[in-house]
Structures are given as C-alpha cells and as structure tokens.
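Before anything else, here's the structure in question.
As you look at this complex, bear in mind that one protein chain is not there, while each of the others sits in place.
Our next item is subunit A:
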Amino acid sequence: MSSIGTGYDLSVTTFSPDGRVFQIEYAAKAVDNSGTVVGIKCKDGIVLGVEKLIASKMMLPGSNRRIHAVHRQSGMAVAGLAADGRQIVTRAKAEATNYQSVYGEPIPVKELAERVASYVHLCTLYWWLRPFGCGIILGGYDRDGPQLYMVEPSGVSYRYFGAAIGKGRQAAKTEIEKLKLFELTCRQGVIEVAKIIYGVHDEAKDKAFELEMSWVCDESNRQHQKVPDDLLEEAKAAAKAALEEMDAD
C-alpha cells in the first residue's frame, strides 16, 4: 500500500509519472495515524464518536475537544493534525454564518460539505501551502433530513451512511456494516458507536483514551449537541461490557 515516490513527492504541485500527487497521500497518512473517528446516520439523526487518545495524565478530561459545532444543526469531528482541524472548523463556521446572512436560512449540509471540501482542496493547489493533514466527518440535520459527509485531505467529499477514519477505521467499517442503520434510532446508535470505538481501541499500543460523542437527531431537537452525560455513561458501560464478553470468549 505504501510506496515511496522518490523525487516526485517533494511538492504538492508535482505529479508522479503514474499520475499521483504524493504529498496528498502523505497527508492522508497523517490522518491514518490518529485516533479513530466514527460517524453513522441513523433513521432519525447522526451520531459522531471520537477515540480521543490522551497524551498525558495531566490533561483535564473534556479538554481538547475533537468534535465541534459548526452551526446549530451541524457538527464536525476531526481526525489528524488537531491544529489543522481547528482551521477548517473556523472556516466552516464562517461559511455557515455567511450563508445564513445572505440566504436567510441555515446552511444545508450538502452545501456546507461542498464548501469545506473546496477549501481543503484549495490548499492542495499551491506550492506555498501544504495540504491539511486531517480528515473530517460532518454530520447535520436540515430540511432534507439527516446527512453524513466525509471530507478527505485531497478535498473529495462523499455522502455516507457510515464512515470511519483514523487508526481503527478498517475494523470500525466492518462493525458499521454489520449494523442495520435504517432501523436504529440515535439513542441506540450512541451505544453502538461506543461499542465500536471501545472495540477498535488497541490497548497495547495506546494506553488511555477518552470517548467523545455528539449527536444531531429528533431527540436533540435537530440541534447538534454533546450526547447527554447519562446516556454517555450508559454507552460506556455497555461498551465495556461488550468488550468483556468478547474477551471471555
């Protein structure tokens, strides 16, 4: 999978002979090495979950949030270089408020995803800018229902039922595909996402992690917000129980 593009990988404005831009691919690798981010679209909303790897025991729980609210009805979870992610979130917030003031309605999720993707792509076009080293999972609930988008460092964005990026994405995707998303409510979805993240977390390589989750659904009044604490605890407990069950086998 990994190949070395000797000589053709020094600048984002250089193509290799087989038509690849290596700098963008390396940027994607920065995403692959970060904590897992999972997003699913349930029948009544979106659930986002992040495996936030804790670098130091001195860090306050709840700080360094990886999930950000872009607008009342949309939220964004970032994987990869956190500082790059913050830049993209700021831009997304600006786009959303600008759309609202010009068009008089909240920005549709599709429009927001397209604008974020254009912005990420923009930074792959010039030699004096480096590409963003982060992947984004964007979830929102607008007039056309709940929608989930993923934006990659290359600037492509697709709409998904379920998406995962980061270290444990392969295993997470397998787990998501097992779920019957059309029948899940967000309440159940929260539990499932917690189970997936606990499941893909590699105890050997990374010690501690914090689970961060958010949702936009009918229950949250179509607003993006942190999953309520009691539900979060319930989800964590269920996830730990599921892990033990697996280990017991």
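The working rule: a contact is a pair of C-beta atoms (placed from the backbone, for glycine too) under 8 Å apart; a residue touches a chain by one contact, two chains touch by 3 or more; residues count from 1.
By our rule, contacts and distances are computed from a predicted model.
Between the names "AP-4 complex subunit sigma-1", "Large ribosomal subunit protein bL20c", "Proteasome subunit beta" or "Aldehyde dehydrogenase", the one given in UniProt for the chain missing from this structure view is "Proteasome subunit beta". Considering A:85, A:108, A:140 or A:168, the position touching the chain not shown turns out to be A:108 (whole complex). Counting over the whole complex, subunit A has residues 102-105, 108, 110-111, 114, 143 touching the chain that is not drawn.
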